[in-house]
Structure formats: structure tokens, C-alpha cells
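Removed: one protein chain of the complex. Kept in place: all other protein chains.
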Amino acid sequence: MINKDKMLFALIMGCAYALIGVVQTVTGISKALSEACGTVYQEHLIADTLFIPADIIAGLILILIGSVFLYGVSEIRAGVREGIAYVYVGIILSLIFGGIYVLAATGELLEIHLLKNAEYTGWTLLDTLRPEIYMGMLSLLTYLKWKDSFEVGEG
Amino acid sequence: MTEITLDTLKPGDLARITKVRVKGPARRKLFDMGMVAGSEVELVRKAPLGDPIEFQIKGYHLSIRKEEASQIFVQMIE
Partner (left out) sequence: MENRKIRVALAGNPNVGKTTLFNTITGSRQHVGNWPGVTVEKKTGVRTYRGYEIEITDLPGTYSLTAYSMDEIVARDYIIEEKPDIVIQIVDASNLERNLYLTTQLMELETEMIIALNMCDLALERGDKLYINKMQEILAAPVVQTVASKGIGINELLDRVIEQKHDEKYHGREIGYGDLIESKVLEIEKVLLTDPELIKKYPMRWMSIRLLEGDSNVRAKIEKSAAAEAINELLASIDQEEYEAEIADKRYVAINAIFPQICTRCNVRLTKSDMIDRVLTNKYLGIPIFLALMWGAFELTFAFATPFTDMIERAFVWLAVNVSSGLEPEWLASLLGDGIIGGVGAVLTFVPNIFILFFLLSLLEGSGYLARAAFIMDRLMYKIGMHGKSFIPLLMGFGCNVPAIMATRSIEDEKDRLITLLVVPFVSCGARLPIYILLAGAFFGRQAGTVVFFMYILGIVIAVISAKLLRTTIVKGRPAPFIMEMPPYRVPTLRASVVHMWDNGAMYIKKAGTVILLGVVIIWSLASFPWGIEYGSEESYVGMLGHLFAPLLEPLGFDWRMTVALVFGLVAKEIVVASMGVLYGVGDNPEALTASLVADPSVTALSALSLMVFSLLYMPCVATLGVIKKETGSWKWTAFALAYGVAVAWMMAFLVYQGGRLLGY
């Protein structure tokens, strides 16, 4: 039952994306608030260990990707065969946003190594790591494994 | 058989066009795209805001606004 695998995967991905997204949005909001009030922004422990930046919009997008996965889970559970499409699109979105931040990181790398921009002193490669990237990697592995099963006979 | 207009179909409904009453340049364009009397159309889906509507016709997908769809008459096919 290949659909069961996919459903489980979608459930895990959906929850992970949604949770990380919520943390990212909340830290984003609290950072914006503390800036507006003039207090010093304290990084949260969870956010820090999971490399979650304070970014409201990007956080909302993570929640959205999570919702696509979870929508798929609910459709599959309800017996809608096309529910698998949500898992597929979820993976694609996850890859797209992973790719965007990998390219953005490349841009930063270029900025540092070609232009030696002073703004970036003390910058390490780990600074560019964010949930979009590692979650995207996860999707990439899954996509490579399941690539063909989306193509034929699935729906 | 009763004639209804294309915009009253529901997703998945299959119908045959009986008459195109659209006027102006849109008329020609619709003909060119295969919306001629006798063609079979299936309503595929509506846009998130309810308009336009996507149809399957002649083996491809075409979307048109409700406004034009309401001037195209069809008969349901079971």
C-alpha cells in the first residue's frame, strides 16, 4: 500500500512544516514588536537550535506548505484518490522554497568572497541554514525515491 | 430536453453545446477554440473566486468567464 507510506510521510511533513512555520512567524512577530518597543530582542532556544530565523512572511509560507500536506492527508483519509496530488505539490513547493534559499545563500557567498563586503564579517555557512533548506533536502530525498510512483497509475 | 446555460453546470458535468449566443469578437474566438454547436464540454473546475470557469473541450482545457458561459446553451449528457 504505497498510499499509506505517502500519507504517513505527508502527515509528518505537514506537522513539521506547520510547527516550524508557527515558531518562525511568532519569533518574527516578537522580534518586530521588541524592535518597535525599543527593547532588545532575545532569541528563543527552540528557534535557535532549529536554525529558525525571525521571519514573518517566510513563516506563513511554511505554514502554507504544511497545510498543503495536511490537506492531502485529510483527502486521502476521506478516500479521495486525487489526495495524493496534494502530497506531490507539497513536495514541489518544499523543493521550490528550499531552492530559493539555497540560491539566496549562494548570493551571500558571492557577496562575501567576491566583494568582501564588510557587512558580512563573522558570517559562517551555518548562518544561511534555515528550515526551508533542510526540509527541502528531506523532500528532495523523498522525491527521488518516489519520483516514478507519482508518474504512472497513481490516479 | 431542457436547455441550460454552460455556467450552471457543476464540476464533472458533461454537456453538448446547442447554441452560442455570444456576440462580438469573443464569438469568433470561442468558435476558434472549439466552442461550436455539437461539441462536448465538461466543467472541470471553477477558479477560487468562482469565476472564470475551466472546461474540458476537444481534448484540452479552456477557461472562460461566467459572462460568456451564460450565453452558451447546452444539453446535459448522461
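We call the chains A and B, going by the order they appear; numbering starts again at 1 in every chain.
Heads up, the rule we're going with is that a contact is a pair of C-beta atoms (placed from the backbone, for glycine too) under 8 Å apart; a residue touches a chain by one contact, two chains touch by 3 or more.
Predicted, not measured: the structure shown is a model, and the values here were computed from it.
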item	value
Residues belonging to chain A that touch the chain removed from view	36, 38, 57-58, 60-61, 64, 67-68, 71, 82, 84-86, 88-89, 92-93, 96-97, 100, 103-104, 106-108, 110-111, 114-115, 117, 150-151, 155
Residues of chain B in contact with the chain not shown	20, 25-34, 36-39, 44-45, 47-52, 54, 58-65, 67-68
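By definition in this document, only the chains that are shown with their structure count from here on.
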item	value
Euclidean distance of C-alpha centroids - chain A vs chain B, Å	40
